[in-house]
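One protein chain omitted, others in place.
Now for chain A:
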């Protein structure tokens, strides 16, 4: 038996950098460093753990849809231990929204072949948290999402989803789409050996024609949503800051009372 895992990883602008929008109201990627979305490291980690705990042959493919530099995200995932990578890159993808992104990812996943798709809980830029559910819908397979614990055995994926009202145990048969949260377990750091090995691992590049997609189906032109404006939030007006010299709590109570909170 063999198990083919595709891990979807997104290349995002660094959240600690100065993120902003370009003139066409898409994310400006020129002025801020990009990286593998930290939340997708958890997805790569769980794929590696499933592989390590499995008696089957497991092949882990990491997949990204993104610009040229998105290769960095793939390299990082390969250096953590994934086996190979697919980069879907095409100028016409610029400005693709969630529905479009899920279309491209689903086509690529089908072309790559899969038994299990593992995604992060949300990207750190769009932070929608919808792509895994969209992939399940498109692929017509079960979604087993937002797991803080995941395991695969005998063609079944099981996991725990910690929701607001309850913690749920979930189960589905493969093929399936899973997403994992940052509670699923710390992601490993790439070792030196891993970084060296990653350089030799295959990275395939696909464009829209490889996926039988037309330019009009994706990008800003094909988008199902339109951004009309983006404005920087005005800096908060400087507040009052006091040093506690024994009365700090009382002073704060006075402020809260003045604001009618008490």
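Convention: a contact is a pair of C-beta atoms (placed from the backbone, for glycine too) under 8 Å apart; a residue touches a chain by one contact, two chains touch by 3 or more; residues count from 1.
Following the convention adopted for this analysis, contacts and distances are computed from a predicted model.
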item	value
Undisplayed chain, where the name is taken from the UniProt record, one of "GMC family oxidoreductase", "PadR family transcriptional regulator", "Electron transfer flavoprotein alpha subunit" or "Flagellar hook-associated protein FlgL"	"Electron transfer flavoprotein alpha subunit"
Interface with the undisplayed chain - residues on chain A	15-16, 19-21, 25, 39, 97-99, 102, 121-122, 124-125, 127-130, 132-134, 136-138, 140-146, 148, 158, 161-172, 176, 181-183, 223-233, 236, 239-244, 246-253, 255-257, 259, 261-262
